[in-house]
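Only one protein chain is missing from this complex, and each of the others stays in its spot.
Labels for the chains are A, B and C, by order of writing; each one numbers its residues from 1.
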Amino acid sequence: MSTPLLGRYVAVVGPADTARPSDLTHATEAGRLLAGTGAVVLTGGHHGVMRAAAAGVESAGGVSIGLLPGLDRDEGAPEHTYLLPTGLGELRNGLLVRAADAVLAVGCSWGTLSEIALARRTGVPLVLIDPWDLPDDVGVVVASAEAAVEALAGLLG
Amino acid sequence: MSTPLLGRYVAVVGPADTARPSDLTHATEAGRLLAGTGAVVLTGGHHGVMRAAAAGVESAGGVSIGLLPGLDRDEGAPEHTYLLPTGLGELRNGLLVRAADAVLAVGCSWGTLSEIALARRTGVPLVLIDPWDLPDDVGVVVASAEAAVEALAGLLG
Amino acid sequence: MSTPLLGRYVAVVGPADTARPSDLTHATEAGRLLAGTGAVVLTGGHHGVMRAAAAGVESAGGVSIGLLPGLDRDEGAPEHTYLLPTGLGELRNGLLVRAADAVLAVGCSWGTLSEIALARRTGVPLVLIDPWDLPDDVGVVVASAEAAVEALAGLLG
Partner (left out) sequence: MSTPLLGRYVAVVGPADTARPSDLTHATEAGRLLAGTGAVVLTGGHHGVMRAAAAGVESAGGVSIGLLPGLDRDEGAPEHTYLLPTGLGELRNGLLVRAADAVLAVGCSWGTLSEIALARRTGVPLVLIDPWDLPDDVGVVVASAEAAVEALAGLLG
């Protein structure tokens, strides 16, 4: 079995409340495929895209770590393998980008945009599915979870 | 003298290295006008738009506080009245948004975009001059420093 | 097999450079025993007590997560199962205390004392082996790793 991202950490970020059905589908599929590559998946620990990604990871027997904004582990989506409360509020978005070797953004929201912008600002490789209109140099924009994971493997391999 | 923003804190954010001449002009003028309203101006403490805003504040005898990403006060632009090293790196962008009652973004960059996105995410009132193309609900987009300060006074007054 | 701390997170904190041989022995044994209870062990990711605890966890097939102060995953001790760079410098001490359900301090140093003090300040249950002289209400002081894990199970069970 090929595990090109073994030991690498990929943050999957995206909307919570405003995630569209297609975002959730992409996130679950990306989580499943990332787990298959050996990557550790990081998320913001909440619902929407975060929960969907964790569910995908779980279905493939992989590992996800959710970095929660609040102080209570119970606020996290239970599909995560591990959940860490940070108490940093929205500053945990920056922590998530820092802790990752690459970021995959699925869909967009203002919180997601802050993560995209911080990834670009700090030079963390970035792949995006269905982002908002952003400058052309935002990163690698792809149309499917499969293409996203392939792009991530290329960037980190 | 009218000081509609007396005791209010306004963060002026914008590019450092990639600030255009017009961004610097807007920032200096906004700093000058904000000082006249009695506002305390917060910035990220560095050069470009941050320094220009602090220079405007200084020219009007106002107060600016720069929240630096690093650990060394000497990295800050000396036009600031006070400079506080945070050692948080780019997480200080989020701290800046939190400490402010409103945010004025002048121009844009990936770092600035992270501040715009966090302001929107956390509900901090936002006024923008010359932003990138962003969703229509991003905030109040104006064309001059004078219009920006008027808008801020309206939002916070 | 009894796993009284299954799903609970215990931070093992202690000196890096100034760890004594007995601190390392206690930390490794505590890591081994905590893994046996089902607990996830958190550390600051570095050497000394942190590395020794991670090594104990590893020997028992458990899971440890190291929260590093810097930006580089490679600065972490490789005995950890997972390593997350935070870039927070010594503020990651506070993050470690927050993310944990209980703290076990093995030995002492100024950095360790900051973690002990933050645990007390924020009400996180605290067990200590060989601490400095501190007020009597500092927490449960014990003499062995076995007694420490028993005390932690009592506090969290």
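Keep in mind that, in the parts below, contacts are C-beta pairs under 8 Å (C-beta built on N, C-alpha and C of every residue); 3 or more make two chains touch, one makes a residue touch a chain.
Every value quoted in this text rests on a predicted model; they were computed, and no experiment measured them.
Although it is left out of the displayed model, the omitted chain contacts the following shown chains in the full complex: A, B, C.
Of B:A16, B:A99, B:V140 or B:L156, it is B:A99 that touches the chain left out of the display. Among B:P15, B:G44, B:P85 or B:G107, only B:P85 touches the chain left out of the display. Across the interface with the omitted chain, subunit C contributes residues 89-91, 93-95, 98, 109-111, 113-114, 117-118, 120-122, 132-135. Residues of subunit B in contact with the chain left out of this view: 9, 40, 42, 63, 65, 71, 73, 82, 84-88, 95, 98-99, 101. Taking the complete complex into account, residues 71, 87-89, 91 of subunit A touch the chain not shown.
The working rule: only the chains that are shown with their structure count from here on.
At the centre of the protein atoms shown, by the Cα-centroid criterion, sits A. Subunit B and subunit C have centres, each the mean of its CA atoms, that are 41 Å apart. Subunit A and subunit C, compared by their mean Cα positions, are separated by 28 Å. Each chain gets one centre point, the mean of its Cα atoms, and the points for subunit A and subunit B are 30 Å apart. Of all residues in subunit A, those that touch two or more other chains are 95, 98.
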